[in-house]
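Only a single protein chain was left out; the remaining protein chains are all shown in position.
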Amino acid sequence: MVTPTKDKKPENKPVIGMSVKGNPEIWDDEWVKTTCGGCYGQCTIRAHRVNGVIVKINGEPDNDFGPRGGICAKGEAMIQALYDPNRYNYPLKRTNPKKGLFEDPKWERISWDEALDEIAKRLKKIRAENPHKLLHGGTPGPGSGPDLPLGFGVFGAVFGTKNWYVGGAGLHCGSGSHMGAGLYHASWSIVPDFKYCNYAIQMGSNKGTASGHSMGFNMRLAADARSRGMKNVVFDPICNFGGGKATEWVPILPGTDGLVAMAMVNIILNELEVYDVEFIKMKTNGPYLIGPDGKYVRDKETNKPMVWDAKDNKAKTFNDPSIGDFAIFGEYEVNGVKCHPSFQLIKDHVKQYTPEAAEKESTVPAATVRRIAQEWADAAMIGATIEIEGEKLPFRPVSAVMFRGGQGHTNSAQSYCAMCLLNGIVGAMDVPGGTLGWPAYVEGHPDTGRFRVIPYACKDGMLTAGTFMEHRPWPIEDSQVPYTFLMKELTPTASFSPHPVTSDFDKYWDKLGRPYEIEMAMIFGANMIRSTQSREIAGEFWGKIPFIVTFNILPNEFCEGYADIVLPDCHPLEAYCLFGTHGPFFNHPIGMEGWNFPIRQPVVQPQYERRNKLEVLWDLADRLDMRAEMNNYYNVYFTSFGGEALIGGDIDSIRHLGDIDPKKVVQLIGPDEKITYAEMTDRALKFYFGDEHGLEYVSEHGSVNWPKKPKEAYWRWYVDVRIPIYMEHIAELREDVMKNAEKAGIELDWEQFTPLISYFPPQVGKELSGEYDLYCFSYRDILHNGTYTMEMPWLDEVSRLNPYTYNITMNTAMAEKKGLKDGDLICLESPYGRKTTGTLKTMQGQHPQTVAISACSGAWAKGAPIAYGKGTNFNILLESDFKHACPVSWSQETAATVKVYKIDHRIEFDGAGGDKL
Amino acid sequence: MSQIKPYDFMVKYQQQKDWIDGRGNFIAFAFFLGGISGGLYLAAAYFDSLLGMFVAWLLSLLMGVSYMAHLSHPFRSWRMFMKPGTSWIARGFIFIMLFIGLTTIQLILSQWVPEATGAITVLKVLAGIFAFAQSIYTGFAVSYVSAIKVWNSAIVPILFVTCGLSGGLAILLAITMGGDHAQLVMLENVIRVVLIALAIIIGVYLWNTTYSSTAASDAVKRLIGGSLALLFWIGVFLFGIAIPIIISITSYFAGEASSGLLITAIVSEIIGGLALRFAILKAGMYTPLLPAE
Partner (left out) sequence: MRWGMAIELKRCVGCYECVLACKAEHFLPPDIFWNRVLIGETGKYPTVTKLIYNVRCNQCADPACVKVCPTGATQQREDGIVWVDEDKCVGCRYCMIACPYQMRMMYEDENAQYFPGQELTEHEKIGKELYPHQPGVVQKCVFCKERIDAGIEAGLTPGVDREATPACVISCPTKAIHFGDLDDPNSEINRIIKEKHGHPFHPEFDTDPSIYYID
């Protein structure tokens, strides 16, 4: 795009769509279509540039990838991050050799060449010795372009390291939910089908009210649903974002959501006995026969799981076309062993979860659980159908969803699966009105057939995602003895790992004989100190790494305390980004919302020496003679979206690029070509959507749009796949994981490796005592994402106007009981002696046994003067070790027990060097 | 008290601050000065005290100055004549200007052309009318504000006028102290009546207001038992009513008051008048837009 200059004034256009006073001279008045980089949501936007300055952000009204014209406050405030005088403008080198939480880096400006030479020198040495000595990591989204499948993590993977650490992973993310959504929906996360759903249950989730995931379209669709009268029951300890917009808020203790879900399953299966038999028989492993060892009874010849054909009265392999009726109840004898359809086992197993038992742990009254279960089951309308665009589809207008709050505990995987089971038994999965994954099924652009991802059945007939990331939900890979710093290979069901930023990592690494050490880290746009669990534990880990390079747009605690070189990244409004998301299963609009492929493009040119980090990575690749490998990766990646899933899209499969038949790969970029990002974008767009939809077209239109078919939106019954409501694979995994864990001296809660979805009390609950008598948790605030949003003055202003954003909240009566009142400066102390402080604000809408902190505030970086000292950093309170992680998904325990007392100053800022607080 | 948390703005009961904080203080002064100036002129005209009328003129000028000091654009103040049809501030501004203008001529005539009695009387009557107007408008400016329930009462103008009158009388007393004894006694008698009237009016006002709305009764509570209690009981009640009444009643029975006591009563009365304006302005509370707990 050509940026107008003062002397090349365009024709005198009338000034509309903006407020001006008088007759200011306007020589540039352009609305540029692009995507927002404020959070994962990546909504499509229009940025208004006047006289070379971005003055306004609007949502894009003409496609579904966002709020259709609206935008959230973070998106608007991105202007202030763009023009923040504190931004990094040049490569910087640390001159203070000391690293630590409050150390001043004493930056010295260096040239790009100097910086890249230094980095390349080290990388070369590492690559020659052992590429794993490079740890790479980041957080997708916030503040700098994510380029999920193109830059984020790709460089390291091509480089050859397997040490890939996602910032705040297992903490801000939902490891259990990515595992579960992958397994049950072939998707990264789930959303109620707001358009048709009549009764939604949310457990610790702010979908449509605050979450970053699919922020824009969720807000819009959820509002339509509320306005239409959808019932929305929210189980949450706090009545703020999710609870605040609920038709019924049900206060619950943190980490007990899974139990309530199980109790509801029990009521529906055993008391009400209304369930979707058809769905259970055809779409789940409910009919699969389970032997006394808890595993499938398999056909001796084919090794396929067996089912009982109730018509022929004999056992058959699960996909035998002659099956007349799948038995889901009873006891049978097959292969000489007694066995039961797994559904029978599930139905019996859940009997222990009475609403009364659930009440004891969760404090949700048994009568409430009963009533909601009844209402929900009624609303499911099992057997009903609906016609959409001529297609007759099952209609199940109920949905249960969960996100971090519900599953950010040591029972993450099991709790999330319990909630999925609730959807599964009524067949409300990827059908109109039910729970939808982000689109897992896309047939491709009508002109080219490309950009195509189709879920399919593999091993045991189970649902397999066409593309995924971070881990393979299905088929489950084999457990291995840990050999990376992440150790995730030990438990292949985990999507993120808290390691190595844990207090017990060294113990295991020692036991394994310390195969190698991390010599260098490359971190993309993250705050690895403030947004990860326990800044002390994190600080200790990062402080030991000899050389750290970060790409960032703004100073933060990590850059200042630990980075050796900072590279100035482009702000999303200054950069191209071809893949803001990782394909449709990540963040694309659900249901019959259209297909959109938006791109990000610079609205203003990057100032000073800021550079797009992808092009910097290519520069580095050149210096390492690695460009051809990178180019090959891109070719493979683009081709795989062209129809054949050559790679899963996950980081791991990048490492097996060599195995792919080169003949299958379209050569979009020649091995020796050195093209710009814009050029790559153009070629990729033309490849996917045809020659007429290249960069020029998308620059003007913002996105390539085409209609979605009902078959794609509601794919469940169009694909012959089943889901494991009986998690046989977890039972099967257990022995191997145990064996491999022993070699590293790792102890996990083995009980949780059970095929029957169960409830396990969370670690946080076990730490409750007379002294540490309250649960403390954090939750997402609609105004903030990551840590960098705190530095935007507009967001800071409105945060101060909000009673909860910057305060610690507590139930009014509980505060009174403790002799505390609004405005008191209080200290929260964990049983491990970790402390954080802040100002108290009482509220009625909070569970009395909890203390809550919103967002990720409490900044202490010197380069973030707006954020400094505002709010409270919750993460300080968290522990980070296996004891505080879900053994199956490796989600962190994101709640802590605390005692609360008054204090005279903010101790966590002692030594921070800014104003005394 | 005006230090409310930003997030409580319009969510909790909240004191008005535009006419009390910072420059807003000048509004309280202006109202006070307008009151006593008007009261003093009326009293001085009645008792024919040229000095009293002159002081009233001075006080009115001072009121104008105080007013200007409150404006952020004083040089545009001429615009304040524009909307007397609906705005009490515009009306008040006109009253003050007319009062000052008329009094100037009257004082000049009285001093240098005392034989022009006809003109002087006419001017006195006219100036008296505007003295009254200048005094009562301060009350109307406040009571017109329906947004602030504790102000929105027909009693406020009467209260302000009476209070202004009592202050004016006190100043006149100070001016006449060394002079005619009979006049002094008469003045004292009038003051006694006015003070008792003032006490009654304040009582009726508070009583009445308590029952008018929650916001207003809340404000009254703050006045008599809350954060403004000190200002109210010591400033308004003790200085404005109790001390002057006690002194004037003792002097009534003693038949004679020492000038020391009289001066105490006068100063006390003036402090009380100022305190009353501050108390009422500070008591001004907005009704929250959200239902308050």
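All chains are identified by letter, namely A and B, in their written order; residue positions are counted from 1 within each chain.
Just so we're on the same page, contacts are C-beta pairs under 8 Å (C-beta built on N, C-alpha and C of every residue); 3 or more make two chains touch, one makes a residue touch a chain.
What you are looking at is a predicted structure, and each value in this text was computed from that prediction instead of being measured.
Chemist: Which shown chains does the hidden chain touch?
Modeler: For the complete complex, the undisplayed chain touches A, B.
Chemist: Considering the whole complex, which of A:Y516, A:W717, A:W794 or A:Y832 touches the chain not shown?
Modeler: A:W794
Chemist: Consider the whole complex, including the chain that is not shown, and state which of A:T34, A:S175, A:Q763 or A:N811 touches that chain.
Modeler: With A:T34, A:S175, A:Q763 or A:N811 as choices, the missing chain is touched by A:N811.
Chemist: Spell out, residue by residue, where the missing chain touches chain A.
Modeler: Answer for chain A: residues 14-22, 24-25, 50-51, 53-59, 61, 67-73, 75-77, 79-80, 83-86, 208-210, 216, 219-220, 222-223, 226-227, 239-241, 243-245, 249-251, 782-783, 793-795, 797-798, 801-804, 811-813, 843-846, 848, 865-866 touch the chain left out.
Chemist: Since one chain has been left out of the picture, which residues of chain B touch it in the full complex?
Modeler: 7, 9-11, 14, 16, 18-19, 24, 70-74, 76-77, 79-84, 86-90, 93, 141, 144-148, 284, 286-287, 289-291, 293
Please note the rule applied: only the chains that are shown with their structure count from here on.
Chemist: Quick one: chain A and chain B, Cα centre-to-centre, how many Å?
Modeler: So the centroids are 66 Å from each other.
Chemist: Where on chain B is chain A touching in the complex?
Modeler: Those in contact with chain A are residues 5-9, 11.
Chemist: So in the complex, the part of chain A that touches chain B is made up of which residues?
Modeler: Listed in rising order, the residues of chain A that touch chain B are 800-803, 823.
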